[in-house]
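Only one protein chain is missing from this complex, and each of the others stays in its spot.
Up next, subunit A:
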């Protein structure tokens, strides 16, 4: 594909200002997502996945802020767009769904109305047309009897149905990028698989790129063509999904892969968490010097404890941030 990538993040730094001092909650974040591509962001809790996603849609709020780097959407720097222009992008060109389908819908508004609002807001439709389109949108996420369901309130729907409604809302305006932040963690395993499948199919049909965020490397690798692994605010490895499983480069990724059930087994889709690596993730205010993984790394040497490793390009594509990578 020619032209600029859909989204391009270069050396992004996100500051956390706790009133007395400024620490980098994430830094040196670089990645790009092309049109229609699927890209995954994986890492343990608190490593900075959600704040990276919020930065992409211009919604970092105090105490968080962008401390450096650029984010380009179709070549345009998002940070320099006016608030109104950023708002036009949100929901319309870049949509996002969250972990909690229970709370992400307005409890006192029928779901059809909440879908229709997107057409009114972003496409300038009349409420009449929008309500009609809402029924179609609900049908497209395979909610049975959509003409009746549009009148339902969120509490009348199951968790899986609500997440379908969220997907319908997110995809209503035909966005170019769908950010899915732990979209299925709150659902049970069989429903999880259905929702992921639905999301993937709809996005593939429409050419919508996906940025999928999760703890679960197996799940992400299953959905995404490329995966970036984050650790303590930095991307430590970015590869094609298949490569990462076959030959993980970074010691942390190796730990992750080793902790997973074999790729292809049902459990790989399930709820296996990244937890078998010894040690704990350092607190944001207490990142170690040098490579942030060094206290937990078996291969660490003196240099690892002093200077952060630069990124190293891999022959097969992608990069890794480690002095002694495989």
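Some observations on this one:
Basically, a contact is a pair of C-beta atoms (placed from the backbone, for glycine too) under 8 Å apart; a residue touches a chain by one contact, two chains touch by 3 or more; residues count from 1.
Quick note on the criterion: contacts and distances are computed from a predicted model.
Choosing from "Cytochrome D ubiquinol oxidase subunit II", "Acetolactate synthase small subunit", "Acyl-CoA dehydrogenase" or "ABC transporter permease", the protein name stored in UniProt for the chain missing from the display reads "ABC transporter permease".
Residue-wise, the contact with the chain that is not shown comes from A:105, picked out of A:29, A:42, A:66 or A:105. Listed residues A:28, A:91 or A:112: the one in touch with the omitted chain is A:91. By the touch definition given at the top, subunit A reaches the unshown chain through residues 57, 59, 87-92, 95-96, 98, 100, 102-109, 117-118, 121-122, 154-155, 166, 169-170.
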